[in-house]
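The complex appears here without one of its protein chains, the remainder shown in place.
On to chain A.
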Amino acid sequence: MRLRDVSITAWIGILGILLAFFCAIFAPWIAPFGEREIVGGVWEPMGGAYLLGTDNLGRDILSRMIFGARTTLSVAMAATIISFSLGIILSFTAAVSRGWIDQIFSRFNDLMMSIPTLIFALVVLAALPQSLIVLILVMAVLDSTRVYRLGRAVALDVAVMEFVEAAKLRGEGRIWIIFREILPNTLTPLLAEFGLRFAFSILFLSTLSFLGLGIQPPAADWGGMVKDNKDGIIFGISAALVPGGAIAALAICVNLVVDWLLKRTSSLKGGRGDA
C-alpha cells in the first residue's frame, strides 16, 4: 500500500480520527484548563479566554471536549471491538456448525434482539453497579446481536463455497475454517459494519450519558456534555452544539475511512468484490 493511493476523503477521515485520538491521549498537556475546573461564568460566549466558551457550570468547553474525547473514544472503541469479537466468533461458529448449535445461538440472539436495546440497557445498568467495565460490556453484548445477524448471513454464503468444502475434506478444524477460510472473505461487509457500529456506539454512549446512565459526572464525555448544556439552546446559547457537532464529525470521519477500506479490499486481487 502506498500513501498516494489513499483517497482525499479517506485522508480527511484519517486526520479527523487522528485528531480525536491525539486529544484523547495528550489531554492533560494540551487542554488549557482542567476537566472539572470552574474557570468562569456560566455559558460565556466563544472567543476570548475560552475558545469555545464555558458550559452550564462555568467550565471551559474546549478543555472538557479534549478530556471527553478520552472517555468517549475509549468506551466506544472497546465496546465495538468486544461486540465484534463476540458477534463474529458466535455467528461463524453457528454458520460452520449448523444444526443445534446454530439453533441455540440464533434463537437466543432473536430473544435478545426482541427486547428494545435502550430499555434493556437502562434496566441492566440501573441494576448493576455503575462502573466503566459494566457499561462497556453491556454496550458490547447488546451490539453484538446485530453483528451476529450480519456475521451469520455472510458466513453462510461463504461456508457453502467449494474451497471451504475442500478445507473440510483436508480435515481442517473449525478454528482454521472460521479464521482462515471464511473470515478473510467476509471482511468487506464486516469492515463496513464496523465503521457503522463504531459510530452507533458513540451515539449510544451519548444517549446513555444523556439519560444519566453512561459516564457519570463530573467526568466529561461528549454525550453528557450535550445533556448538560441542552437547556442553553432555549436561550440561544450554542454550547450544546459543540459536543454534538464533534460526535457527528467523528462518525463521518470513521465512515469515510471505512468506505475507502471497503473499496480497497474489494478491489484486492481476487477479492469477492462488491463492485
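Points worth noting:
Rule of thumb we're sticking to: a contact is a pair of C-beta atoms (placed from the backbone, for glycine too) under 8 Å apart; a residue touches a chain by one contact, two chains touch by 3 or more; residues count from 1.
The rule is simple: contacts and distances are computed from a predicted model.
Of the candidates "Peptide/nickel transport system ATP-binding protein", "RNA polymerase sigma factor", "Acyl carrier protein" or "GMC family oxidoreductase", the chain left out of this view carries the UniProt protein name "Peptide/nickel transport system ATP-binding protein". Touch with the chain omitted from the figure is made, among A:M161, A:L203, A:A219 or A:A248, by A:M161. Within the whole complex, the absent chain has one touching residue among A:P116, A:P129 or A:G171, and that is A:G171.
Mapped onto chain A, the footprint of the missing chain covers residues 5, 161-163, 165-166, 168-172, 180-181, 184-185, 267-272.
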